[in-house]
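With one protein chain removed, the remaining protein chains of the complex are shown where they sit.
Entry: subunit A
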Amino acid sequence: MRKRLGIISLFIILCIAFIAIWNYSYYQGQEEAYIPIENNRPIPIIPSETGVFQRSEFALDYANMPVDENHQRSMKTYYDNRAFHGAPPSIPHEVTSERSMGENTCLKCHENGGYVDKFEAYAPVTPHPEMVNCRQCHVPQKTQSLFKGTNFKKGTIPAVGINNALAGSPPVIPHQLQLRENCLACHAGPSAPKEIRVTHPERINCRQCHVPNNKVTEDIGNFIRKIEN
């Protein structure tokens, strides 16, 4: 009897395991219970603020990085390949594959940036690397000619350096934040245009001091105190 105890207990364990697995797989195999869908989820009016921290892990690197003055971008080159302020930039270089998605091509350079010998420039960092169908919005320019001329005029471009109310107070954000919530992508690092490169990337929580100044937020009129009793 003693001798067989081992084998019997083994069988018992196997048996229990079998029942457990059977039960588990049975319940897993059952159709999911119906989960009611919540209608009309509120869509936030204020643009999502999570993006602001997206590149914060690099903040100190940005702070320590020396400025490569010979290869820095300026606002002029920044606006050269944009149809208007806020338009998605066109692609100023050739693309290797017409067909592929962005994750294995575009993002190789534009996720984290870096110096590209061929173009003698730093690759700009995308503020929205999670969107990989890059050429849904960004297209190369294969010709300089036009089909027909255009009378379209670029609107006013917000000026740099005059967005603070008081001398020395933090400038407000003069542009739209949609798809550009990740401040450090454009305002820090060697590819940032020199006029808008931030002096203190390590502070990370940009919007603690810099508030948006645009009409994305709902206009609620003048703020009036509600006086009760």
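In the analysis below, a contact is a pair of C-beta atoms (placed from the backbone, for glycine too) under 8 Å apart; a residue touches a chain by one contact, two chains touch by 3 or more; residues count from 1.
To be clear about the criterion, contacts and distances are computed from a predicted model.
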Protein name as given in UniProt for the chain not displayed, "Methylamine dehydrogenase (amicyanin)", "Sugar ABC transporter permease", "Peptidoglycan-associated lipoprotein" or "Nitrate reductase": "Nitrate reductase"
If the missing chain were put back, which residues of subunit A would it touch? 29, 31-32, 36-37, 39, 43-45, 47, 57-58, 60-61, 64-65, 83-88, 90, 98-101, 112-115, 122, 130-133, 135-159, 162-166, 169, 172, 174-176, 178-179, 189-190, 202-205, 208, 211, 213-216, 223
